[in-house]
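Sharing a structure with you now.
Complex shown without one protein chain; remaining protein chains in place.
In this document, chain identifiers A and B correspond to the written order of the chains, with residue numbering beginning at 1 in each.
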Amino acid sequence: MQLKTIDDLRDDDILWILGQAENYRLGATVPPKFTETVVGLVFLDASLRTHFGFASAVARLGGTSISVADRRANDVSACESIQDTLRVACGYSDIVVARLKEPFPLIESNPGVHLINGGDRGPRQEHPTQALIDLFALRRSSKPLDELVVALVGDLRMRAARSLLALLRRFPPKRILAVTSSALMDAAECAADSAANIEYGGMLDVLEADFIYMIGIPNGAIPDEERSSFRLTRELLNRLSPEAIVLSPMPIIDEIHSEARRDRRMQFLQQSDDGLYVRMSLIEFLVKASNRDEGR
Amino acid sequence: MQLKTIDDLRDDDILWILGQAENYRLGATVPPKFTETVVGLVFLDASLRTHFGFASAVARLGGTSISVADRRANDVSACESIQDTLRVACGYSDIVVARLKEPFPLIESNPGVHLINGGDRGPRQEHPTQALIDLFALRRSSKPLDELVVALVGDLRMRAARSLLALLRRFPPKRILAVTSSALMDAAECAADSAANIEYGGMLDVLEADFIYMIGIPNGAIPDEERSSFRLTRELLNRLSPEAIVLSPMPIIDEIHSEARRDRRMQFLQQSDDGLYVRMSLIEFLVKASNRDEGR
Partner (left out) sequence: MQLKTIDDLRDDDILWILGQAENYRLGATVPPKFTETVVGLVFLDASLRTHFGFASAVARLGGTSISVADRRANDVSACESIQDTLRVACGYSDIVVARLKEPFPLIESNPGVHLINGGDRGPRQEHPTQALIDLFALRRSSKPLDELVVALVGDLRMRAARSLLALLRRFPPKRILAVTSSALMDAAECAADSAANIEYGGMLDVLEADFIYMIGIPNGAIPDEERSSFRLTRELLNRLSPEAIVLSPMPIIDEIHSEARRDRRMQFLQQSDDGLYVRMSLIEFLVKASNRDEGR
């Protein structure tokens, strides 16, 4: 399969993946050993968590990851097309995870080879595996998902936020609060959002949230002064419920004040760590899908 | 052994490697498990297929590849010599595959460690493993090699072309047609070529070929207008035999017109995929050579 957007996974696939990830986290299931599986990691744009996290997940499952982080052009040669690069990688792998500097292309991959969007760029950019990790973090709450108030703070057009919002439309919490700048809002998306009962609010509204998901805002996207108004400060944290939890797809640049970072409600490192289980579970899902197909 | 040029392999070694590669392709032989083998991948110049392909081949054989893609100098230190870099890598590996920005140096590697030229640069540049992959592709034809007409289009001085021509002098097809610019021809090489019955021709001569091997021409090597005359166009393809096959060492930049790329005679992706089997077979050949030496 090609996992380009979160909507390429069915609801019950997602529930299986998150359930199995929880089994891994609890040590309730022994990971299978996919010693024959080769996972190609094609990371053509900066990545730490996704690259390292998939490499580790493959290792924990007994498989092998192979990695290319560069597709350098040189003085006498332009780059080949991204389709060629991905297609060649598919020829050498059972699963390819790709991080791209451009929109994920339409490609015809080799039969039986799975292709995962590890984060692309462009107006419809997505980061579907991060969304799975984020939903996993929300589901670790002691409250059921449909009783949770989730605030998303920052630029909702960023890939992690886009994929998470798409996922939350299918697995809706009680309320979604979007805290963003009008300069960062896309009219069409807003229409879709309002249909999905996304409420827009200001920074103080995060005080009502069970989860605050800090997206971040790219430098220069809005004036610095406005940008800093979306920062999670010590003062805000002091007024926040002791049960509230702060998440982030990371990296965290300056959207959380450095003095606020050591607060125990900051759970983004836990969220990052748990990403290992989600990635293991996703790989298991794909390998088993291949085995089912071969069994037919 | 050191595999710097294709002539470092004997004829019967080459035939064994290509035969075993075909066994792998057909699934007719179970790959051995070289779980103790460490292959060092020292890629100091851009590479996708060779780097990824060897990493995958090692994984398919149960071995481990380790990779260094950078040998950065910094502000207070120049680079060490390429000999030191390769020699150090040999100390940590059973086989080293190196892609270099310079001519492959004379080095004394550790006893029992094999060193493979994964593509170097310079007036005598070679890419011997690509030549094996190319000959493997030619041998997949339904016709025997000595009945094939093979056209090579582009800059014959490029490393893949140089190694392939050296190999075809030893395993000659019926005819070799060279389609290139006089500005790209080396007098000494031409003399050797004519001794080897290489015929020089124009772009229309490719219509007589069973295989068209698109080498490419570096940007700026000849004027753009002349350079584009060596492009495989839709029109040319329309006049080409339905049985003809187009190969390329890739990357493909613009030497094949984008509209022509989806034609089913374009077999360069198949050629790239099959490279996995050739690389597996080469590694098996080298590991078994080491075992034989130790047995003495």
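Rule of thumb we're sticking to: a residue touches a chain if its C-beta (ideal position, glycine included) is under 8 Å from a C-beta of that chain, and two chains touch if they have at least 3 such contacts.
Remember, predicted model here, so these are calculated numbers, not experimental data.
Within the whole complex, the absent chain has one touching residue among A:2, A:56 or A:290, and that is A:56. Across A:79, A:236 or A:250, the residue that sits in touch with the chain not pictured is A:250. When the whole complex is considered, the residue among B:66, B:166, B:203 or B:221 that touches the unshown chain is B:66. On the side of chain B, the interface with the absent chain consists of residues 35, 38, 40, 64, 66-80, 84-85, 87-89, 91-93, 110, using the contact rule stated above. Against the chain not displayed here, chain A makes contact via residues 45-46, 48-49, 51-53, 55-56, 59-60, 62, 65, 67, 69, 216, 218-221, 250-254, 269, 272-273, 276.
Everything that follows uses one rule, which is that only the chains that are shown with their structure count from here on.
Copies chain A and chain B of the same sequence differ by a rotation of 120 degrees once their CA atoms are superposed, given in steps of 5. Averaging C-alpha coordinates per chain places the centre of chain A 39 Å away from that of chain B.
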